[in-house]
Every structure is written in C-alpha cells, then in structure tokens.
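All protein chains but one are shown in place.
For clarity, chains are labelled A and B in written order, and residue numbers in each chain start from 1.
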Amino acid sequence: MNRRFSLFNATSLTLGFAFLYLPMVILIIFSFNASKLVAVWGGFSTRWYGELIQNEAFLDAAWVTLRVALLSSTFAAVLGTMAAYVMVRGGRFFGRTLFSGMIYAPLVMPEVITGLSLLLLFIAIGLDRGIMTIVLAHTTFSMCYVSVVVSSRLVTFDRSLEEAALDLGCTPFDAFRSVTLPNIAPAVISGWLLAFTLSLDDLVIASFTAGPSSTTLPIKIFSSVRLGVSPEINALSTLMIGVVTIGVVVASLVSKRAIARQQKDEQEARRT
Amino acid sequence: MLQDGSKSIFAPWSDPAATPLIRFQSVSKKFGHFTAVNDLNLDIYEREFFALLGPSGCGKTTLMRMLAGFEATSEGTILLDGQNIAPVPPNKRAVNMMFQSYALFPHLSVADNIAFGLKRSPMAKSDIQDRVEEMLKLVRLEQFARRKPHQISGGQRQRVALARSLAKAPRLLLLDEPLGALDKKLRQDTQFELMDIQERTGTTFVIVTHDQEEAMTVASRVAVMDQGELVQVDTPDRIYETPNSVYVADFIGEINLIEGNISPIEADRYALDWAEGQPPIIGTSQEMLREGTRCHFAIRPEKLAISAEPPTDRANCVTGTILDIAYLGNMSTYIVELSNGQTLKAQVANNRRIARRTFTWNDQVSLSWTDTAGVILTR
Partner (left out) sequence: MNLRRFILIAIPYVWLLALFLVPFGIVLKIALSDYALSIPPYTPTLDFSAGWEGIRAFFAALDLENFIFLTEDDLYWRAYLSSLQIALLATFVTLLVGFPIAYGIAQASPAWRPTLLMLVILPFWTSFLIRVYAWIGILSNEGFLNQALMSIGIISEPLTILNTNWAVYIGIVYTYLPFMVLPIYAALDRLDGSLIEAAEDLGCSRFSAFWLVTFPLSRQGVIAGCLLVFIPALGEFVIPSLLGGSKTLMIGKVLFEEFFANRDWPVASAVAVILVLLLIIPIIFFQRNEQRQREQD
C-alpha cells in the first residue's frame, strides 16, 4: 500500500541481478563449449564433463574436500551449539568476555591470518599436516558461524518453555534435549549447512593447513585457474553451481511449505 | 459552538444553503475483487469535527487515505472546496494527516519534526521558527523542543504528531485512530484537549476510530460505516437515541433487541407481537409500517425501569427473574430472564450504597418502559 514500486526500482533490480547472475550464466554456457578456446563458441558439447570425471586428481581432491566438510561441519555444529548455549544461557563465568571475543573474532579475522596462525601451531606441536589438520582448522572457524546462527535463535526462544520443562521434572540436560533442541533444530541445521559450505569453499585456510597428500578441491581449482580459464574447470563450476542452486531452492521450498502449512493449520484452528 | 453572537447551534448540515468543504460524489474504491468503499456520498462542512466510525475493515481508513491522497478513487470524485482533488498529489494537498503510529521521524527533534512540513513550504525561516513555537505552545511541549521522539512519553508523542500535522494550517486535518495507542485515562483527557484544539484553530477535523465512545465524545457528527457503506450519518445524540438500523443500534452502546411482527394501532403507534404469552410491545415509528412486517424493537438498558410490582402508568411491562447482576461502580446492570427464555438488560444508576440494593439474584421483578422509549427498526 504505502510502498510503491517505481521504474527506478525495477531498473536497479534488473541491472543488479544481471550483474550478479550473468557471470555465472556465461560460465555455465561456456562449460558446454566444444572448443578448447574458451572465448570462442565451437558448438555444443559435453566433452569437458567427460574429461572431468576421468580426471583422477579432481576426483581425489573432491573426495578429500567432501570428507573434510562432513567431519568439520558436524564437529562445528556440536561445538557451535554448545558455545551458543553457553553464551545465551550460561550465565556468568570466569572469562566470559574472552569467550565471546573468541567466538566473534574468527568471523572478522582475515583468512590468511587464521591459516597462518594455525599452520604455525601445527608445526610448533609437531602435528603432521593432512586431512585431520584441515578438519581442525575448519571446525574452529565454522563453529563460530554456527554459534552466531544458533544463538540468534536461542535469544528469541522463550526461556519459560525450558523453565516449564524443569518445573515438570526434567533435569537440565533432559530439558535441553527434549525441549530446547527440537526448537532450535532449524538453526542448528542451517548452521551445519553454513559450516559445510564454508568448508567446501575454503581455499586460503586449507592451503595453509593441508599436507601434500591432502589437496582439497579449491586448492586444485586455484592452482589450475591461476594459469587462466580452463574448460574443465567451467564444467566443474557448473556442476557445483547446479548442486548449490538445487539445494538452496529445495531448502527454501521446504521451508516455504512448512510456513504455509503452519499458516493453514492456524487458520483452521481459528475457524473451529 | 456559538456563531456571530446569535444563539443558533452549529449545524451547517441542516442548512441547505451551506456549501460543504468536502464532497464525496458516488465514490468507490476497489482493491482487486475486494470493494473497500462502495458508491459513497457524503458532505463534510467547514469547522466540523467529523468521526468515521466502524469495525476494522469497514472502509473508514480507505476513505481517509483517499482524502490524504495515498489512494486513488476507483470511481466517483472527491471535491475539496468545489475542486476535484484527484490530480493533486499528497504533498500538494491542503490536507494533513496525523498517523495512527504518529510516524514521528526518529532522527529529528520534536521541533524539527514540527518544522518539517513548514520547511517544504515557501514560508520564511524566521516565520517557521515562530510557527514552531506557537505550535509547541498549543500542545504544551515548549520544554521538549530539543528532545528526540524516543525521549518523550506516548502522550507527548501524540501531541507532537498533532502539532506537526497542524503546523501547516491545513484546510482539513485527518486523524487516524489518534488516541488508539494511549491508555484509557490518558485517552479521556486527550479527547477533551483534542476538542479544545479543534475549536481554537477552527480546523476541520476528520477522525477515524473504532471506539464508539471516542467518536461520541469528540465529534459534531458521526458516520457509522459497515462494509464500505455509510449506514448512518448523524449527530452523536441522534445516532444513540434514534439509530436507523439494527447494525447501528448494536454497534453503539448496549441495547436490547426484540424481534417480532408489527400491527398498526393508530397514527404512528404500533404493536409488536414477539412471543407467545407475552403482551405485545407498544412503540412508535415515523415510518409507515404494514401489518405483519418483521421488525426489531430496540431499547437501551437504561430506559428500562426495574420494580418489584408492575407499574400502572407505563405502556409496556414484562416480568421475569434476575439472572445476573453486574456491578460497574456508578451503575449496575441487571440481566432479567423472562418466562419465555428471552433475557433483557436493565441498567440502574447506583444512587445508593451497594448494601442497600433493593434487588438480588432470583428476585421476581417487573421491567417497564414508555411507548417512546425505544425504536422500531425495519433493517
């Protein structure tokens, strides 16, 4: 009613979204280019996809990345939820300020510094670099993201529900498991997804903390695109963009349906 | 209000020579398939305090927003001083609005909020300052000029909003639920202040409200709306005493409604048969009603007299037992159940201490009223 959509709004949205999406669209189109010359259209072909799935180095790197992402996002979800709970419901304890500082600092710390400092730590304690060190590094910075996501949900979560559970005879742990956790579960899941994506995506920290035998996909991509555009990377990028898009669209449809169902239920409840 | 020394009452709507300030000519407003305002005709006169009253969704806010210029009419025209206002955008209309949320600019001080509209007008800088001070004085907020909106109370914010919308001396001031955000006590005080300011500035006020008490208190005329149509436009006393429909009667205050069939007695007197074994209700109506018309008899609870024995000098009398008593402090409401199961409400002023109350639960009582106490409604 009071917000009028003008021509200026339409133009800025069109240009803005063109800017955001055209590069990716071009990338996707050229992944089907038959020519090896990346800027010249040589007809439609799925040749690069074929070469990609035969490229063992990429497949190995992808497998390493997937394992790292699964492990680190799961650890990060657990640790991050704990940290969020401590921050929101933990009350006062010694070093609380330091704790919250350590939760927020990694969010703004340049990746080069996080990577450098972790590498120096692993060397100092004589830990051999490999998948485990990447997992440790990724868990550390993504648990901070998880804890921010989860604590924003915990803050809005009505504390009297937990108190009611305690009043009805739950131990604090029972109350957390049977009342708090189901209610913050969506936030924990989105935190997990965020951690998973961050881990899949990370180049800089992985470059510092990976060993020679644990090359992740971003490291592999980076080293090959440093030399310029390659059609195989176009194909790989298209696959990755496709997976993410499907994931995000499905996730938003699921949540949209959940909201619609809830609204419908509420409407029906009001009618009866 | 007094006019030119003569004792005549302010009632331009009953003067056929008076020209209205605002004229709605068959105005309709549709949102998609939803009709918010349907073929509406209405005149509002200069210096009136006009209230648009109705439940939420009745179209009253849409009517106001069309006056302010935030909605265009779908059909019909709105005239201000005889000029069609459709082509005039909101920022060029000599109409200002006081928003329900007050819409005070949080980044500006009280004085800057009041000066906001003046700065958009060709007024000289020094004049603006004088006008702002005048306005601050009008709403008694001189000491708060430099405060930001979040640093003052809700009642003060309401007054800033009023001052801001009055600062440009609009031909017409629109007030959207101006007192809705205030608590009851403050609301009553503010109602009188609002009336006082309206009289002092001589501005035409149109107020939108869903609170019938508020509308009755402040307005010179009240328009009761339902589903995009005006049901009745009249002075508060006439709306209360002679509602033209069951809807208005029921919406304003408390009322007893009795449904039955009409039979004419003589001239304007009618009898209403409404239940087996109960005497017909005798009432009056200016309308010509035919035998057997289905009608409602409506009577306010305070018009019913309650007594232990049936009085002989009243046209109507029924008997029943007291089902419930609601003590409201200044008065008590008795709910009386008649032999046929119908309940009637009677209100009695508590002139005496409660301990001396004459009637109590399950007492047999008579309810009586004169033939002109209620109204017969055909719709």
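In this section, contacts are C-beta pairs under 8 Å (C-beta built on N, C-alpha and C of every residue); 3 or more make two chains touch, one makes a residue touch a chain.
Everything numeric in this text was worked out from a predicted model, so none of it was measured.
**Q** For a quick check of understanding: of A:34, A:109, A:132 or A:170, which residue touches the chain that isn't displayed?
**A** Reading the full complex, the residue touching the unseen chain is A:109.
**Q** Just name the one of B:62, B:96, B:256 or B:332 that touches the chain not displayed here.
**A** Residue touching the absent chain, from the options given: B:96.
**Q** Among A:46, A:178, A:245 or A:263, which residue is in contact with the omitted chain in the full complex?
**A** Looking across A:46, A:178, A:245 or A:263, the contact with the absent chain belongs to A:245.
**Q** So that we can see where the missing chain sits, which residues of chain B does it touch?
**A** 68-70, 89-92, 95-97, 99-101, 103, 105-107, 116-117, 120-121, 164-165, 168
**Q** So which bits of chain A touch the chain we can't see?
**A** Chain A touches the chain not shown through residues 1-6, 8-10, 12-13, 16-17, 19-21, 23-24, 26-27, 30, 38-39, 79-80, 82-83, 85-86, 90, 93, 95, 99, 102-106, 108-113, 116-118, 120-121, 123-124, 136-137, 139-140, 143, 147, 172-173, 197, 200-201, 203-204, 207-208, 218, 221-222, 225-226, 228-229, 233-234, 237, 240-241, 244-245, 247-249, 252, 256.
We adopt the following convention: only the chains that are shown with their structure count from here on.
**Q** Cα centroid separation between chain A and chain B, in whole Å?
**A** 58
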